[in-house]
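Every protein chain of the complex appears in place save one, which is left out.
Chain lettering (A and B) follows the sequence in which the chains are written, and residue indices restart at 1 in each chain.
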Amino acid sequence: MNVATDAVRFVRAEPVAAAPPPTLTRGPVAWIRENLFAGPVNTVLTLIALYIVIVTVPPVMKFFFIDAVWSGSNRDACRPEVLGRPVGACWAYVIDKINYFVYGSYPISERWRVNAFFVLLALGLGWLLWLDAPRRSLGAIYFFVVFPLLAYLLLSGSHFLGLEPVPTSLWGGILVTVIVSLVGIVFSLPFGVVLALGRRSRLPIIRFFSVVFIEFVRGVPLITVLFMANTMLPLFLPEGTTVDRLVRPLVGVALFASAYMAEVVRGGLQAIPKGQYEGAMSLGLNYWQMMCFIILPQALRIVIPGIVNTFIGLFKDTTLVAIVGIFDLIRTVEASRVDPNWAAPTINTTGYAFAGIFYFLCCWGMSRYSLAVERRLAAGQRR
Amino acid sequence: MKRAIATIAVGLAASLFAGAAFAQSTLNNVKQKGFLTCGSNPGLAGFGVPDAQGNWTGLDVDFCRAIAAAIFNDPTKVRFIPLSAKDRFTALQSGEIDVLARNSTWTMSRDTQLGLDFTGINYYDGQGFMVRKKLGVSSAKELNGATVCTQQGTTTELNLADFFRSNNMKYEVVAFATADETFKAYDAGRCDAFTTDASGLYAERLKAANPDEHIVLPEIISKEPLGPVVRHGDNQWADIVRWVHFAMLNAEELGVSKANVDQQLKSENPEIKRLLGTEGKFGEAIGVTNDWAVRIIKHVGNYGEVFERNVGAGSPLKIQRGQNALWTKGGLQYAPPIR
Partner (left out) sequence: MPTEAGAQAPARGSLAYDPRVRAAVYQIVLVLLVTFLIYEAATNAIANLRAAKIASGFGFLEVTSGFDISQTLVPYSAAASTYGDAFLVGLLNTLLVAAIGIVLATVLGFIVGLARLSRNWVVAKLATVYVEVIRNLPLLLQLLFWYNAVLAPLPAPRESLRIYGVTLGAPGMFASLVVLVGLAAAYLLWRATERLARSPLERTLGKIAATIIGVLAGFVLLFRSGLLEATEGGIGFLNNRGLFLPKPLFGEGAWLVPAALAVGLVGAVAFRVWAKRRQEATGEQYPVGLVAFGLIAGLPALAWVATALVAGNPISFEIPQQQRFNLRGGLQVLPEFVALLVGLVTYTAGFIAEVVRAGILAVSRGQTEAAASLGLRPGQILRLVVVPQAMRVIIPPLTSQYLNLTKNSSLAVAIGYPDLVQVFMGTVLNQTGQAVEVVAITMAVYLTISLITSAFMNYYNSRMAIVER
């Protein structure tokens, strides 16, 4: 087949012009098409979601900002029939009651002590939470030992220090919310660690008691524990001894949080490889040395997210003390919304919105912090 | 370690407990502490309510102040402990408070079975109903089929069931844990009627968005004699609490008031002289000074003044004296003579 072909040989002189990029695989339009309108189902979902957004977001914005009332001294400021326009959040009411929400009935002349307490708290929290802070071990001692004592002396006062005693029945609002959470946090960590160690102990009786305690507390609602602390604690003490009304729910909260913390810590203990235990033992460390210097520092580090989650749960659960009559933030909101001086249609929602913003900021802040720590620790692991 | 923790826990706990209250008589204990601990309503206008600064006012509050005045000559030496309906008696039993003045109904079981003693009746009350005016109801007998809001765990809840049962009427009950929640639910329209002690109805009505829209129905469906309570067994203390009330009643009956008590000290009326301690040693007999009644009247006032100031014409509640008028004026308040 040796056919001489005189076919015209063609050699291109210049390169082909670059083909245009496939239409719309980049850029915002493509992104929208791919993410929002990829198919009929996807399109329908997008439309439904957009509908939900349109139905919810503008009214919420309108309520919180556009129709909101920012100043006023009584209910007339927030009544639509007086203002002649729809009324959203009545922030004037929150501004009017803000001292009550923060301090409760704490005597006005002594409120600087509460402020000092908040400053001390911020100092301790900052020291403990800022991972690059100097002398963090000192910070831990400050937060878990010095600060609680200082706070107790400062808030309840004593003639010895020249501070007028303030009975706990006057404490209230955010102050009490913070105290209840702090007590839960400060007590639950050490007790939780002890319970977790107890649950993993090879001594059967210690293990038994730990398991019974943990499972019992985890099996019942917090509110029943609080009821028990409130009504039964006085019964269990010798005749004539009384427990401060604020301390009773604190005991309940501390016990409750310890049991949950114990389970978190146990998770961390279980995750430590056996070699660590054996290595520690082979160095001749005894049980407590091994736990304190080798195992717990690693185990607690692993479960920091779990611990923070427990704290978030605890912080939210502190609201339950309102049910047993403690004037925490929720209870002050509940009490102030009954005030006829501020009887207006949106007072309820405004009060709850204020409390909601407070709780959301605190919880959300904690979870963001936990995520940041997690990432940082993970970075350490990667190396 | 466990033991160490337990020790710490016990130590911590001990530091938070108040000392034993039974070691000595209540009076000595109160004198030693330097103040009276009084169980109060957490917030019932006219009877016991703190303002935003923690200053307490009310009929029951003034009663505690009168005791403090009799003992210390200083009505401010009282520490008020706000107590819910369900905590009040345990707080007294455990010694947390010295006296309970929290609009508590005197019933036989409470007086005899709880280790407590009622010392008198400082307010004759009875359970009533409040409804919205626009419902057009004028009698509790017309409430057949209504929804009623009530506070749980009180005698109110039981009386309510009895009333509707004995009148062969149907109703729906919604029970809440606190008085505030109960009233707020009624005010929001959850219920047609709201029931509690009549005094409480007037007090709660002030909290309504528009108090004028509500009326209190005329029927009183129960006897609710409210009075101060002390622990059983300390008769000296019970005497003091009992006679503080009687002294205030006698003062009103004899026309001794806050304003004229200093002039009345010079009175020649033997009854007034015995009351004010210018004759006899009645005060010392119960463990206080002889001018105890003078102190009470000077600092707090007589019963009539206290009533008018807190719940009567001089207060937003505007409750009529009614059964709480002196026996000389057709009421039930009657004090034994000081003799």
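Definition applied: a residue touches a chain if its C-beta (ideal position, glycine included) is under 8 Å from a C-beta of that chain, and two chains touch if they have at least 3 such contacts.
Worth saying up front: this structure is predicted, and the values here are computed from it rather than measured.
Enquirer: With the full complex in mind, choose from B:25, B:57, B:152 or B:278 the residue touching the hidden chain.
Expert: Going through B:25, B:57, B:152 or B:278 one by one, B:152 is the residue touching the chain not shown.
Enquirer: For the chain not shown, which residue from B:133, B:165 or B:223 touches it across the whole complex?
Expert: That would be B:165, which touches the missing chain.
Enquirer: Just name the one of A:49, A:82, A:133 or A:146 that touches the chain not displayed here.
Expert: Only one of A:49, A:82, A:133 or A:146 touches the chain omitted from view, namely A:49.
Enquirer: Pick out the residues on chain B that sit against the missing chain.
Expert: The list for chain B reads 2-3, 6, 85-86, 89-90, 93-94, 112-115, 135, 143-147, 152-154, 157-158, 160-162, 165, 171-177, 181, 184-185, 188-190, 192.
Enquirer: What chain A residues would touch the chain not displayed?
Expert: 35-36, 38, 42, 45-46, 49-50, 52-53, 200-206, 209, 216, 218-224, 227-228, 231-232, 234-239, 270, 272, 274, 277-278, 280-281, 285-287, 290, 312, 316-320, 322-323, 330, 334, 337, 345, 348-349, 352, 355-356, 359-360, 363-364, 367
The rule is short, and it goes like this: only the chains that are shown with their structure count from here on.
Enquirer: Hey, how far is the Cα centre of chain A from the one of chain B, in Å?
Expert: The separation of the two C-alpha centroids amounts to 41 Å.
Enquirer: Which residues of chain A touch chain B in their complex?
Expert: 99-100, 105-108, 167, 169-170, 190-191, 194, 198, 206, 230-231, 234, 237-245, 247, 251, 288, 323, 325, 334-335, 337-340, 343-344
Enquirer: If we count contacts the way the header does, which residues on chain B are in touch with chain A in the complex?
Expert: These residues of chain B touch chain A: 1-2, 5, 13, 16-23, 42-43, 50, 52-54, 79-82, 84, 86-87, 90-91, 94-96, 177-178, 180-181, 183-184, 206-211.
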